[in-house]
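Showing just some of the chains, left in place.
We just call them A and B in the order they show up, numbering each chain from 1.
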Amino acid sequence: MKYRQQEKQEEILFGAAYYPEYMPCDRMEEDLEQMRAMGMNVIRVAESTWSSLEPTEGVFDFSWIDHILEAAERHHMKVIVGTPTYAIPAWLAKKDPDVMIRTRKGQASYGHRQIFDITNPTFLAACESVIRALIEHVAGHPAVIGYQVDNETKHFDVASATAQMRFVEYLKEKFGTTEALNDAFYLRYWSNSIARWEDFPDMAGCCHAGLSCEFERFQRKLAADFLAWQAELIREYSREDQFITHNLDFEWKKFGADIAQDGYSYGVQPGINHAEVDECLDISGTDIYHPTQDDATGAEVAFGGDIIRSLKQEPYLILETEAQAFKYWTPYPGQMRLDAISHLASGACGILYWNWHSIHNGFETYWKGILSHDLLPNPVSRELGTVGTDLKRIGADHLVIRKKNRAAIVVDNHSLSAMNWHPTDRDLSYNDVFRWMYDSLYEMNIECDVIDVTRLETDPYDLILVPELYSATEETIDKLRRFAAEGGVLLATFRSFFSDEYLSVYPDLAPHGLTECFGISYQQFTEPGRTTIDGRPVKYFMELLTPGTADVLHAYEHPYWSAYAAVTRNVYQKGTAYYVGCYLEKDQLKGVLRQAAAEAGIPADAFAASWPLVHRSGVNTAGLTVHYLMNYSERPVFATCPFEHCRDLFSGQEYTAGEEIRLADWGAAALEEM
Amino acid sequence: MKYRQQEKQEEILFGAAYYPEYMPCDRMEEDLEQMRAMGMNVIRVAESTWSSLEPTEGVFDFSWIDHILEAAERHHMKVIVGTPTYAIPAWLAKKDPDVMIRTRKGQASYGHRQIFDITNPTFLAACESVIRALIEHVAGHPAVIGYQVDNETKHFDVASATAQMRFVEYLKEKFGTTEALNDAFYLRYWSNSIARWEDFPDMAGCCHAGLSCEFERFQRKLAADFLAWQAELIREYSREDQFITHNLDFEWKKFGADIAQDGYSYGVQPGINHAEVDECLDISGTDIYHPTQDDATGAEVAFGGDIIRSLKQEPYLILETEAQAFKYWTPYPGQMRLDAISHLASGACGILYWNWHSIHNGFETYWKGILSHDLLPNPVSRELGTVGTDLKRIGADHLVIRKKNRAAIVVDNHSLSAMNWHPTDRDLSYNDVFRWMYDSLYEMNIECDVIDVTRLETDPYDLILVPELYSATEETIDKLRRFAAEGGVLLATFRSFFSDEYLSVYPDLAPHGLTECFGISYQQFTEPGRTTIDGRPVKYFMELLTPGTADVLHAYEHPYWSAYAAVTRNVYQKGTAYYVGCYLEKDQLKGVLRQAAAEAGIPADAFAASWPLVHRSGVNTAGLTVHYLMNYSERPVFATCPFEHCRDLFSGQEYTAGEEIRLADWGAAALEEM
């Protein structure tokens, strides 16, 4: 049944993923009591339990899930039930070897999670059977408040015979004739053109950037379709008060520590398109993992939240975030609390940790939970208890906020894929550029939305930022030009607007369709070498911009390139267009962003603060503006209250204009204007 | 026939591996004469000659081996005959493609050595046939004194269908039911539990740390069984004066030089369990390769010897050690002699070099022999000649020693495997920690045994050192606790006693079962970051120890971790237990070890010396204590004689208490107390 949103959020969801089936003994009572004592009110269960649920094909065992639901109800805990499909049982892999994914690198062996073929009929039939059985069984239970479809789903580079057959069908539908396909992708070179669809080759060996990225786009669609299909199955059984969500995640960046499992949420997700998935969800959800100790900056919590909140412009769920893990994620005192408040500051309406208890064997032994392996209270659980108690006390009405940002960053999975084929530099990925832009804003306390290019609407915004939009349709280019013409402030970086949607480079003067808008053009780009701007080295990449009507904000310093501009500003009709032709130092970029924001009418930070003092705000259900202040440093910081009268929802302390607000090391406040 | 040990060792075995079948011409007479002139008395032959021995299936050619044996007898050279099974002939690979090993990474192609499947029936039948034929042929020859089964055998990650079938049988026998298996390894998570044995998956894709390490343990057993089976075959033919040995080797560490063949003996062997193999051997044997020139420290000779000697607590054979090789192993003058004496100092009763002559083509062209490719006398052969002459002159009675060490290090292949799945740090392996501990003792001239945890007996020792014993059974934990309770000194490092034998983490306070013994516990561990101890950075890993009854020897210096201990000492009943919670600088560790050794009643070095002046001693057959002194440096060193009266067996020089003993650069002495 279609979900009907509640009028009013009762309480902030606060809890954890919970896997009692993996415990050394039955501790359910102890666990749930301890959760309640910590102010928790929700658990997420079942999302990796297929082999427990259906130990042999067609034979289901619901006893353990009944046990959970019964106990949860008794302890007044809400339950989100996950479909168990992201880890398949061994019997399914034995039944049909093609259940195991074939990627462009070969076929996987059974063992790991997320290595099945999401187009395989045997797999899909088994999925349907277990989902129907599970959801039918649990849908009526009062503790169940919603469902999570699958888990951190991506396409995993599915390239099986089925997936490839479907790709050819997709191309046929898109292009009609092989001739049109050959033309769109310029396939004649290296003899890759085909005269008959049956000659279309296996994508495993494809080295054609445009065609490969089209395949990746198609693979993302397969993943999104898989989730939408699961959501439809669930809706055959679910109640109108039960939502469907999914834990969308981000490109993972290894920090080079261990053989497995190290890393953190870094940027735009290459393996699935969030905007495409979100259409089948009732509430947007996400998993955010981030560095801790000295590397905690809050940036991952912020950008992840901004991306997910921008999908529906509604509060969203943190379905997973770290408690503690490995040796790298042992938080300093105060950091657990600070990060929780940061999630609220981005607009979250619920926070679930991953996971309740540490797992005693398997692959994720060191991806620890709130409880360590000893299953005893510990510094992390104690600190989270203070958070839970506060959230309960203060309530969702005050703490959950909505935002109306005036700035937006435009992102694009397809350009991200393109950059993997045509990298700006080995050491500068698409997401590096995205983070360079995003983090600069974040550190300046300029809040923004993050918008997928396929859903771009320019109306709500005064400032639109476009990092490395390599692939841009004529329609997108038009939209952005009109935005500037009609009074907006547009800022784009190098390598934007270079190719069309098939990665075919536009055969005219760059930046395509926007030379007049930006008042510049360029024919060459180069490795910076010795080039400097204001004496500081340019890194990675630079375009040799020839200014037309534009003002030169920065020029290159180099024996041969000094005639060219690096950063320009152009008044275009009623608006302004900035072009950043190279990778500047971050504080140089901030200077340009500051100027553009000011020109867009976005006021400077009310606290005149910048990172590590982070200020993010919004309007709560009570209609009051809440200013979250977070100190991402180990030194106390002081701010001067710029509001007439406000109250820290956590401490209850009130401030009037000009009063000093002190934040302890890793401290935070939520100032509600009164 | 069962080997009957000789009453008395006639002479120290001194010789080389010899491959006349690989010579450009027949030089047998010249070679053997030159060996005799160098004081040599033994050659090892035949261990890689299957294709010469059996050029086509079932057709044997013994002519060349008869030629060797006849010449050896004539020149009074003893012969150790190796079974030829570690390199198979091409016809055997053609006969049955499954003879080539299938590992978890795929199937091997013919070419290299040691790439067959030791569970394959075709391979085993061919092995049996060639071993029976060869041993039957040579067993009666008077020159033959013993046999080597196979060569540096490991499991090579055999994961063929046969091996996997046997693994399932092994699990069935161990666990009885799939439910017990699921419980032991916590298989429910990620849906890896099975309800029927026939659902047990291929181990190739297994990402479950516990189950994978169990498979590796099983693979080590397969390798040990293979050698035991060979030994039994040989004993059907061998005489009671003929021994069986095997050249056990060590984890190999690349030093990152060339595409192949660089590296040296580094630590505990992951691919086979020495203790498990040793049961089928009459004399323990080993291969030790070590750095040379400025990187020669003697540490590899020492630890390799200590590991092998500890197996039977008897003298052992160096079956291979380097002469010269590549560009890296061109010894400085004196180093060949120094290393030979070092082997005796560890308790060896024989030294064979690898190999007599350099090989003129193939894979090991630069893994050179005593003779270079020119087959002429050279600096290395001349220096070894002085060693051989001395050994002959002085004799085994004086030079071969036995030890009764009071300290022991406990090692464990299974914990080593576990650390590959759950590394302490990318740059700190199990063997790095073992070497950190071992080398610290070695450099302090504290001698120790090295004991496999599965054969641990605590009785002989006063000090037991336990580095990273991640996986520890309740029985082992009990044994160590009792050792301390009854008056021993126990010292363990971080990450010990964390999991049981299946790598399931103990679900109670760490260190499991020993919180009282060590007087500490911990719930968290962390990357050290900026942490220091006495101003010096902590590296890789640290546990946040909460002291109970223990004294704090070192605490952490850090804004948030200063409340926690780093190194502790606890009086436990009649004994003492030290806990080292982090990776200290080596000299900081030495301070702790010094205190522990003193507490165990182990006296400080008689010479008050430390590396590069190495002192190792034991009692020879004549019942006299021999003190080997070795100078691992290019500067002469001086020591003061601490004994009433002693004699250098090599130079004949006598010393009385207080006299100065001079060792030239890379010099050595063997002081027999008189």
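Just so we're on the same page, a residue touches a chain if its C-beta (ideal position, glycine included) is under 8 Å from a C-beta of that chain, and two chains touch if they have at least 3 such contacts.
Because the structure is a prediction, the values reported are computed rather than measured.
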Message: Starting from the 2 chains in place, I would like the total count of identical chains in the complete complex.
response: 3
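The criterion applied here is as follows: only the chains that are shown with their structure count from here on.
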- prompt: After a C-alpha superposition of chain A on chain B, what does the rotation angle come to, in degrees rounded to the nearest 5?
  reply: 120
- request: Return the distance between the CA-based centres of chain A and chain B, expressed in whole Å.
  value: 50
Statement: Within their complex, chain A touches chain B through residues 19, 21-22, 24-25, 48-52, 55-56, 84, 87-91, 93-94, 100, 108-113, 115, 256-260, 293-294, 324, 326-328, 330, 332-333, 358-366, 372-376, 378-379, 634
- prompt: Inside the complex, what are the residues of chain B that reach chain A?
  reply: 185-196, 198-210, 420-423, 425-426, 499, 502-510, 523-527, 529-530, 541-542, 544, 559-560
